[in-house]
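Below is one structure. I have some questions about it.
All protein chains but one are shown in place.
Chain naming follows the written order as A and B, and within any one chain the residues start at number 1.
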Amino acid sequence: MADHSIEVRSLTKRFGDFTAVDAVSFDVGRGAIFGFLGANGAGKSTVIRMLCGLLDPTSGTATVGGFDVGRDPEKVKRVIGYMSQKFSLYEDLTVVENIRFFGGVYGLPAKTIQSRLAWVLDLAGLEGRERSLTRTLSVGWKQRLALGCAILHEPEIVFLDEPTGGVDPASRRRFWELINGLSERQVTVLVTTHYLDEAEYCNDIRLIHAGRIVAGGSPRVLKEEVIRNPILEVATPRAVDALESLRNEPWVLETSIFGTALHVGVADEAEGRRLILERLAREGIVPERVDRIVPSLEDVFIHKIEEQAGTGPLGEAGP
Amino acid sequence: MRAILSILWKEFIQLRRDPKLFPVLFISPILQLLLLGYAANLDVKNIPSVICDMDRSAASRAFLDDFVNSGYFTVAARVERTEEIDARLDHGAAAIAFVVPRGFADDLAAGRQAQVQIIVDGSESQTATIGVNYATMVASRHSQKIMLDALERSRGRGLKPVLVDPELRVWYNPDLKSRNFMIPGVLGLILMITTTTLASLGVVREREAGTMEQLIVTPVRPLQLIVGKLLPFVLIGLIDAVFVLAVARLWFGVPLRGSAALLLALCLAFMLTTLGTGLFISTISRTQQQAMLTSMFFIMPQMMLSGFVFPVENMPPFFQALTTVIPLRYFLVIIRGIMLKGTGWAELWPQAAALLALGTLILGLSVSRFQKKLD
Partner (left out) sequence: MRALPYAFVGPVMRKEFRQMRRDTRSLVFMIFLPAFLLLMFGFALNFDVKHIPLAVVDADNSRASRDLADKFAATEYFDVEARLDRSGDVDGLMAREKIRAALIIPETFSEDLLAGRSPSVQFLIDGANAMSGTTAAGYAASILQSYSQRTTLEALERRGARGLTPPLKTDVRVWYNPELRSAKFLVPGLMAFILMVILTTSTAFSVVREKERGTMEQLRVSPLPNAALIVGKLVPYVLLSLASAHLVLGLGWVLFGVAVEGSYVLLLLAMILFLIAGLAQGLLISAITQTQQVAFLLSILTTILPTFILSGFVFPIRNMPLAIQVVTYLIPAKYFLVALRAIIIKGAGLPAFWGQLVMLAAFAAATLALSVAMLRRENQAGRRRRREGAS
């Protein structure tokens, strides 16, 4: 067995003129929860699909579970589980029928399917709804069912593409409990998400933007080391107006709206505070609060993107 | 093996769960058959005609009566002037008109050649051709009769007309019922349309719904997937075939002189080609709409060029050559042979071989094109 569950080297995917994934490289250790963060269209799904053997890479290599995805995609499929972004189980089948079907397709013997069936139902909280048509389930349950079907055959590596999209917060937390459980059992989990708060649950993260990895590391490291300059939170009901007025100021490094507050990156805390209050006063805006905050991952992300846009690609940051 | 069974089982559940699919798959073929069985009638009889007798003599009446008595024509109208024929032919009230001019009887009595006219509406060329044939035959016969009557009177001695009248014997379908010809063809057509459609949509549907993605990320092999998906359609096709055969036999009385077992076995060979075609279409279509339109591209020519209605030997050589790759053509020979002529393996093995060859070819091509990839 390789040291890492997943090893990716300069993986690239082009669709005609459009480069969806640009020379991405990373490693994932066994039993790690690895997160891919990025906006929609950043290339997360494309990476996952290549790692699952669903798409052929244009160039570069990747090894999953010891097998090369370019040469032995079918061998890769035997050791992985996959949950796609768009719900892809059979809506006109019942819960039990879906489970049995995928069990059969993975070649599990009947007894195993029977025991796994009970386990998946418990995991997904679907006891009592075995005979419901999948179509009638709410999104949260559907996702849990999809996860269950993805790990029926107890794979060593699981790929989850936006598993919590459209799911309520309670279900989301439950989902992450499941993922943690998997990790404890030494199952490697690669998750993509655009919920930056979920990234906090991962051991290791990569930020993807426009097909490239723009930052990476554990959440703590990212937050502490990526953003060197202070971030000030400006709380005001007129956040949009404030944004408009501050955005083009030369001393503002970056700025973005967070709910009813503004996060503003400045070179120096005290000086920054003064300039902000002064500029906003000219618009007649008096903020309730201007505090320095510990940057969240979202701040990190936006910082990185703006950095990209300004000075060009950074390349990847190692853990 | 497990995988194939799982897929088969899933397909059956899905088929059962679509409430409208069942009636469409099993009831509509029967309806189509009933419709066609009664409607398909190429026997040209009782052609409505216009009688225009401008002579109004015993001789002209005798002549015109021959047409009516022949059984080929019915009288739609009797008119006095030729102008009145136009309107009736134009509006389709009649397809043919017989005109006897004034002076007919006089000419005959004087031993001169008398003129008669047959006017036919050529727009329905089939009726016209056959109608003209019948009409000229009747006229010619009448002419011969006149000749011999005249001679008998003048010579006084019995001269029997020498008629070379054929004893007509019709094999396999003594009443020349076009129904017996068409109904076996309908079975082939329905089988082709249903199985090609189901196969072409089957794979594309999963792709459109997104479930194909989940399926191809499993270690299932393409062949397993394809067999699992297509086998239910074979069953549906066979059930359809049995239904249609039953209706044909029991309701319409179309004979089944050969072996039903052989027929069903060769249905399977035929379905090899139709399912292969459908599968091929699904590998080149991204959406169900595309699959549908592409299927039309395959289905319509098969229907028209296979000998279903239009005889293959009438076609220009290029098209006749083309029909050698049309599976329905071979199947029509098979089913008409088995049902009407009672032919068996000895006579039909070339057709069976052609079906197997074509089927293996297209199925093999489709399987090899089938990628377990998203793009």
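Keep in mind that, in the parts below, a residue touches a chain if its C-beta (ideal position, glycine included) is under 8 Å from a C-beta of that chain, and two chains touch if they have at least 3 such contacts.
Predicted, not measured: the structure shown is a model, and the values here were computed from it.
K.L.:
Which listed residue (B:Ile13, B:Met54 or B:Ile146) would be found touching the missing chain in the intact complex?
P.N.:
Spelled out, the listed residue whose C-beta touches the missing chain is B:Ile146.
K.L.:
May I ask which residue of B:Ile7, B:Ile51 or B:Met303 touches the chain that does not appear here?
P.N.:
B:Met303
K.L.:
In the whole complex, not just what's shown, which of B:Leu201, B:Val220, B:Leu328 or B:Leu355 touches the removed chain?
P.N.:
B:Leu201
K.L.:
Could I get the residues of chain B that touch the absent chain, sorted low to high?
P.N.:
18, 20-21, 24-25, 28-29, 32, 35-36, 38-46, 48, 63, 89-92, 108, 113-130, 132-137, 139-144, 146-148, 150-151, 155, 159-182, 186, 189-190, 193-194, 197-198, 201, 205, 208-209, 285, 287-290, 292-294, 296-297, 299-301, 303-305, 309-311, 313-316, 319, 333, 336-337, 340-341, 343, 347
Going forward, only the chains that are shown with their structure count from here on.
K.L.:
Where on chain A does chain B make contact in their complex?
P.N.:
Those residues of chain A that touch chain B are 15, 49, 52-56, 73-74, 77-78, 80, 82, 84, 86-93, 97, 100-108, 149.
K.L.:
Give the list of chain B residues in touch with chain A in this complex.
P.N.:
Within the complex, chain B contacts chain A at residues 2-3, 5-7, 9-10, 13-14, 17-18, 209-211, 213-221, 372-375.
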